[in-house]
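To start, I am sharing the structure in question, which I have written as structure tokens.
Heads up, one of the protein chains got dropped from this complex, but the rest are sitting where they should.
Letters A and B mark the chains as written, and numbering starts fresh at 1 in each.
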Amino acid sequence: MTRAVNDFGSELKVLDELHRGDGAQPAVFETITVSKEAGVLFAEIASPPMNLLGPELVRDLVSVIQQAEADDSVRVLVFKSADPDYFIPHVDVTRIAEYRQFAAKLAGEPSLGLLFRYLSASHLITIAQIEGRVRGAGSEFVLACDMRFAARESAIFGQLEMAFGQTPGAGAIQHLTRLMGRSRALEVLSSAQDYDAELAERYGWINRALPAAALDGFVTSLAQRIAAFPAAGLSKLKERVNAIALAPVEEFRRDSALFVELGGQPETRIRMEAAMKRGFQTREAELDLNRMLGELVEQ
Amino acid sequence: MTRAVNDFGSELKVLDELHRGDGAQPAVFETITVSKEAGVLFAEIASPPMNLLGPELVRDLVSVIQQAEADDSVRVLVFKSADPDYFIPHVDVTRIAEYRQFAAKLAGEPSLGLLFRYLSASHLITIAQIEGRVRGAGSEFVLACDMRFAARESAIFGQLEMAFGQTPGAGAIQHLTRLMGRSRALEVLSSAQDYDAELAERYGWINRALPAAALDGFVTSLAQRIAAFPAAGLSKLKERVNAIALAPVEEFRRDSALFVELGGQPETRIRMEAAMKRGFQTREAELDLNRMLGELVEQ
Partner (left out) sequence: MTRAVNDFGSELKVLDELHRGDGAQPAVFETITVSKEAGVLFAEIASPPMNLLGPELVRDLVSVIQQAEADDSVRVLVFKSADPDYFIPHVDVTRIAEYRQFAAKLAGEPSLGLLFRYLSASHLITIAQIEGRVRGAGSEFVLACDMRFAARESAIFGQLEMAFGQTPGAGAIQHLTRLMGRSRALEVLSSAQDYDAELAERYGWINRALPAAALDGFVTSLAQRIAAFPAAGLSKLKERVNAIALAPVEEFRRDSALFVELGGQPETRIRMEAAMKRGFQTREAELDLNRMLGELVEQ
């Protein structure tokens, strides 16, 4: 497990390296380590202690996406995590206003949902290689990627928002309803329960669950195969598929606004405080977040 | 297997009990026994000899839905069957005009399809816990519920209408095409064949197939978890998911009209008579209805 914690000043140096297209050399942002190889940019999220989606990580995701889009030699962007237990557990609920400002840099509006939709509409092919927990906006980030492959032993999926009386604000409603149909989406979204990789595959949440030992090899090989194909075809393909299956910006905007609106309910604040008292946003307590969410006291 | 057969006069008493919100006390309609526990209303269908969907059951379903919607303490409505072999086998074909009148009470129009769509649009989260046979409008009723969990050993699914030259009139075309895609929906709808729970799960007809012994515990636990979450969030969630995946009223109305129209064909009457001679609408003969439907004489 490599962890790259670095000062922000190193970003400019990194971007230079990316532009040189020097594949061998790893580059580091504060919360993401990137490396490029044969048309594939690998972005490894490493934001200890648990990869919470806060301002720094949103800022670095924006930078990585911008750089990859600007680099003609990059066709495929792979996201993975340096932490085997947490890919992205969810947003940092104490810093919502801050990370939304960073999202606006690419999305034009302070909304994670619109940032993630920007990623889905990108000409790049994006792949999430998932080990550990993706809940809430973590799940929504990987749903915004074009494909998702997950480690059978360790990946855990959940939309936790309803335990706080909220609906997901960054795309889960749009993606999950289309991927798994009305009934499974209502189950997943209303129950705030954890789903393992095998069930997530059966429900269509991910493309496939694979043995952890085979995951990295599988994704790398797939990414390199795709990256060897002509860029114009890949870009046109995404346009055509998105025209059918990617929800309009306006729907993402409404889900984003509803998330904020419901966040203002007294019940949400009461439940959030109860969760914080039980260790929400700590590495240890979130290992069994599923149980905690089912036990938050009724208002 | 509890069966509650009761005179209709008891209904008013039951409604009173529901309004008192007294969870411990079971309540009975003529064809449905209801009990409430911690925000969940359990409605057990018990209409011997085989839970045919006739006027009494439609009337009681309407009452249960109305009461549950009017009771602020109810967030989740679970439907199950007191008969392990039949959940709802299909409509009572000898009493179509009658049950349609009862459907109009909630739907505004004499159409089962519109009644079922009303249920899908309700702010309540609805779960079907399925043992035994759901065919025809029985399948359409559970498809109108938000989620479906079925006993692996006993649940059987079928849209039998095409064996009589009809298309399903109460939502199966709308739901199955969206849940399982064009090809599997055409298979299911054109073949009038039986599907077991395992295959129904693979096709997306149900959320999941579970061992019969685990089914009740699983559904109760899921329902109670959801019922502990704030009502406003659940209601908004359904609105947003339905906006994507619930077909418009007009499409249900057209399917309903087409069902009636095709029911007037001479072939349909000939096939229905042939089926009645072979025991259609009797408990014993419908245990292997799949075979009977494949053998009705060509007109």
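To be clear about the criterion, a residue touches a chain if its C-beta (ideal position, glycine included) is under 8 Å from a C-beta of that chain, and two chains touch if they have at least 3 such contacts.
Note that this is a predicted model, so its numbers are computed, not measured.
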| item | value |
| --- | --- |
| Among A:Pro48, A:Gly204 or A:Gly279, the residue in touch with the chain that has been omitted | A:Gly204 |
| Residue among B:Asp85, B:Glu98, B:Glu187 or B:Glu239 that touches the chain left out of view | B:Glu187 |
| Touching residue (missing chain; options A:Asp146, A:Glu251 or A:Glu286) | A:Asp146 |
| For chain A, residues in touch with the removed chain | 125, 145-148, 175, 178-180, 201, 204, 206-207, 222, 225-226, 228-230, 232-234, 236-238, 240-242, 244-246 |
| Hidden partner chain, residues of chain B it touches | 161-167, 173-174, 177-178, 180-187, 189-193, 202, 247, 251, 254-255, 258, 262, 265, 267-268, 271, 294, 296, 298-299 |
